[in-house]
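Here the complex is missing one protein chain, while the rest keep their positions.
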Amino acid sequence: AQDDELIDQTFLLTFIPNIQFSPTYAAIANGHFAEAGFNVTIEHLDEPVVVDLIASNQRQFGIVSGEQVIMARFGGRPIVYLYEWFQQYPVGVVVPENSDIETVTDLAGRNIGIPGRFGASYSGLTALLAANGLTEQDIDLEEIGFFAPDVVCVGGVEASVVYLNNEPLQIAQRAEQGECGDVTGVRVLPVAAEVDLVSNGLVTNEETIANQPEMVAAFVSAYHQGLQDVINNPAAAYLLSLDYVDNLPISDDLQAALEAEAAAQEEFLATNPDREAIAESRQTMYDRLHEQFSSEELIQLQVLLKSIELWDAEQLGVTDLASWEAAQNVLLEMGFLNEPLDLEAAFTNEFVPGFEE
Amino acid sequence: MRVSVRDLQVTYRAPGGLALPALGPISFEVEPEQFVAIVGPSGCGKSSLIRVLAGLQKPSSGSAYLNHQPIQEPSSAVGLMFQDSNLMPWRTVIDNIALPLELAGVSKMERRAQAADLIPQLGLEGFEEAYPGELSGGMAQRVALGRVLIQRPEVLLLDEPFGALDALTREQISLDLLQLWQQSGATAIMVTHDIREAVLLADRVFVFSQRPGKLIADVHITLPRPRHSDDMFNEAFGDFVRQVRAAIDRA
Amino acid sequence: MRVSVRDLQVTYRAPGGLALPALGPISFEVEPEQFVAIVGPSGCGKSSLIRVLAGLQKPSSGSAYLNHQPIQEPSSAVGLMFQDSNLMPWRTVIDNIALPLELAGVSKMERRAQAADLIPQLGLEGFEEAYPGELSGGMAQRVALGRVLIQRPEVLLLDEPFGALDALTREQISLDLLQLWQQSGATAIMVTHDIREAVLLADRVFVFSQRPGKLIADVHITLPRPRHSDDMFNEAFGDFVRQVRAAIDRA
Amino acid sequence: MLANVLSYTLNKFISNEKYVLKPRRSVVRRYALIATPLTVLAVWHFITLLELFPVFIIPSPQAVGIKLIAVIQDGRLWLHMGVTLQEVLGGLFLGVSVGMILGYLIAHIPVLEDLLSPIIVAFQATPILAYAPLLVIWFGTGITGKMITGALVVFFPMLMNTIVGIRSVPENLRDLMRVSRASRWQLFAKLELPAAMPVLLTGLKTSATLAVIGAVVGEFVTANAGLGYWVKVARDSYDTPLVFVAVISLTVIALSLYGAVSLLERRLLAWQRRHRLVD
Partner (left out) sequence: MLANVLSYTLNKFISNEKYVLKPRRSVVRRYALIATPLTVLAVWHFITLLELFPVFIIPSPQAVGIKLIAVIQDGRLWLHMGVTLQEVLGGLFLGVSVGMILGYLIAHIPVLEDLLSPIIVAFQATPILAYAPLLVIWFGTGITGKMITGALVVFFPMLMNTIVGIRSVPENLRDLMRVSRASRWQLFAKLELPAAMPVLLTGLKTSATLAVIGAVVGEFVTANAGLGYWVKVARDSYDTPLVFVAVISLTVIALSLYGAVSLLERRLLAWQRRHRLVD
């Protein structure tokens, strides 16, 4: 398609540019959006702002987490969840390696950090505790903002609720360099190991679905291809993300190594390997690179690989009602909701490519 | 221009909240080109009268007129010299003097030239670029005088213009003023505490009573013009001075 | 107290950046309990001298002494009345007058009582609670005079204290001052532009030259004390006035 | 009524008149104080009536009213308002004291300005996010940290206004104090403070208003109570009426403080209003 025929479309992401958003970058850079007829620009905003802009149809697409969708709909915002990006809930509890906290039940009575009593980390913690018969009253919860690595390393808390694909890696890397106080390494207790909660995904509003279903399908499909690209070839994803993410570690050597890995992976993919084989190829790639490069330099690649583990599934993009109900139960438990919602209206798998009920 | 005042009264709010009658009721008429000197006890409303004539303050009752037109607001025909020198501390001497011309839109070169012309007469040579903070009390007063003279107003209102000047300077400057006034054909009303100065300069000397100030004497000084400092040794001069003093003693 | 000055010079920086010699070199000695009046042309450094004597300003060269001690900083024995009235606009008349006592730690009741005692003498009855913004020029000056008198200083420095007062008030207040001075045994140095006033009040009249001000005449006024306003009609009085005037004309 | 107010003020502006009769002004002012809130309420009502924005962005006054009553009844309003009020007052006190003391010193020792201004300006330009970890490490997650952020915000305008206020004290009144041999404390209490009062009070008005946002910023870093925390929680749970309740409560705190300083100003500067004509 010609550039001037493309529809301008903004895509709202939370937070700031980050390697984790590489599926979106891939969908743009690899031309999937353009093929679907979109000229996409990215805007990063706080999650509630993303929700409000989409709900008021000021923008049409964005990514937010599942329980936000439930709460937003509870708060009267007509947004609809289209495509699950994270198949596994990305939150967990990180503890120092040498800690005597081994299971969730060991958390009772401990001093645990959390960014704040809001958002996915709070929901995740509540679900994790509930699954083990605990409540917030059983632990000593401390709000520490998004500074878990700093606070954990200075021994401010005994454990902390974190995003699995980021903070644990940061702490581990500091520990490896001996810059993390007494901490020598970390262990995580993922929420996903205990409960299946609906996680981050692509959303739009009811009006757009009603008026432009084809456009929605095209958009979701393009995003899906981007995600698939990243899962299949993380080295290439890392390279293309350099244009989008400020401060992504890179050097001439690393660039050359990644280019070689990306090309090799292309060839490998041409042999139509199955999902497990691809997963294995990611691990071996990392091991190869790690022989040559420090883990400090590879930390963001590690973040990407850890994220891919949370994204990958046999069928991408699909959510089941059970995970929505699990999330809603958590919210009811926390008092963020005081009555259950018509969850069927909150999401649809209708636009997920290749999905058949 | 003719300046007249009919049943004028100025009343302030006294500290306790009561009315404080400061001036009047007072009525008088000053013919065009006349020179009137006002003498009267401190606090009897002289400055208040000047402010009313300048259009700075509304009378509490009665009215003041310029050529039979009620005074509602400041008029460009009127020049006022305040009791304090009231200079702008951020302007040099020459710029303070030139202020009225600047406000009237006169070009920078022209107004500085006119101001510079006044400097020797005011005895301010060498201080053109000084700031008010660098002047003595008397020098500041001379700058203020320069500022009103440069306007060439048709009505000159002077509130104790020479209070801070020594006897010699005072005499010289007041004679200069006299000359300027005669050339310009302005009407002049001057508040002064110096009876001899009043008699030397004025056609009429108004004597005010204690607060609230009322006109208790209107002494017509019939000494011939132009007048000189020698005139002060005349017998007639002494008579007028005694006449005014007598009125004051009755005040 | 004895006030003396030796080779005193005050030099300012002129607008152009050059040195501006404002006063001196000048030397004199004032005996304890003497009353000295200073007359001289505007801008000749009289206020500068007063400021040096008050310890507000360091001389550029030479020194001033109080009882043979060099003056380094303001002394509690000295009372100064500024050329402008210098009142605090947020204080009422009575609180402005009482300020020196307040700073000396006198109780509120006591200092207000003392200030109230001065009010009639200053002719400010009914204005005790007025703010400076509500006063006439002369009234403000009288408040400033009250403020220095309440201190009962051993050395009185007065910079044109009666400039804004009418002749009658002026005469009355200056006679009051004379009486207070006589009772208190203070040394007084007063700048004035009124030669007759200088002669009436002072033991000695200093005549200053044009800038830089130098002492060109020191006229001893040997009229007997206590003096009264009638003294002004004496022959001797007239002689002294003429003597001072002659010195000024030579300035 | 608004028309009256406007025509009156316009006249006043145009007539260039110095002396105004006091009683009339007071009446106008009394109207003014309720005029604005009523107007805002009316405009708000019409915005929601005309559905210019979705209700989840601007909810109706009724919805906010209902929420307000609810949080008053369940006591949460007082809880959060109390916490924030404490932080605001603490921050205000701290920031104003430090600002005034430092401002006083700088006004008298100009070289201090050169020595300290780089540090002070740098602090003002540094986002809290950059030193939030230190804040948490040093002051914990309790009320103290918010007082610190409040004080940091408040401090600067107060400092600057103190400097200019003290420096603009007339030199001739300083001379008067010197010849009267005032002690340094008397110089401050009897001259500098009253002379600088208008500018100081303006600094205090500015500070009192900004103290609120300072505390809120602190609560954004980390908190478990307070109106800023409530704004965050309410936004995160998509409860827009609650966001409005929290914001209105913040506004009430700010307006009360501003009003308190204005009253203080009316009292302390009463002498400035004493130059009026009586008819």
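Per-chain residue numbering starts at 1, and chain names A, B, C and D are given in the order in which the chains are listed.
Convention: a residue touches a chain if its C-beta (ideal position, glycine included) is under 8 Å from a C-beta of that chain, and two chains touch if they have at least 3 such contacts.
Just so you know, these numbers come straight off a predicted model, no measurement behind them.
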item: Full-complex contact with the absent chain, from B:L18, B:L103 or B:A236; value: B:L103
item: Contact partner of the left-out chain, one of A:Q170, A:T208, A:N233 or A:T319; value: A:Q170
item: Which of D:L85, D:M100, D:A151 or D:I253 contacts the chain that the document leaves out; value: D:I253
item: Sole contact to the chain not displayed, among D:I72, D:I101 or D:L134; value: D:L134
item: Where the missing chain touches chain B, by residue; value: 51, 54-56, 73-76, 78-80, 82, 84, 86, 88-90, 99-100, 102-103, 131, 133-134, 151
item: Absent-chain interface as seen on chain D, which is shown; value: 5, 8-9, 12-13, 16, 18, 25, 28-29, 32-33, 35-37, 40, 57, 108-112, 114-119, 121-122, 124-127, 129-130, 133-134, 137, 156-157, 160-161, 163-164, 167-168, 171, 174-175, 178, 198-199, 201-203, 205-206, 209-210, 212-213, 216-217, 220, 228, 231-232, 235, 243, 246-247, 250-251, 253-255, 258, 275
item: Missing-chain contacts mapped onto chain A; value: 15-18, 42-46, 49, 52-53, 56, 58, 146, 149-150, 153-154, 170, 174, 179-181, 246-248, 300
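Just so we're on the same page, only the chains that are shown with their structure count from here on.
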item: Inter-chain centre distance, chain B versus chain C - centres from mean C-alpha coordinates, in Å; value: 27
item: Length of the line joining the C-alpha centres of chain A and chain C, rounded to whole Å; value: 86
item: Distance from chain D to chain C - Cα centre to Cα centre, in angstrom; value: 48
item: Residue numbers of chain D (touch at least two other chains); value: none
item: Two or more partner chains touched - positions in chain C; value: 84, 131, 134
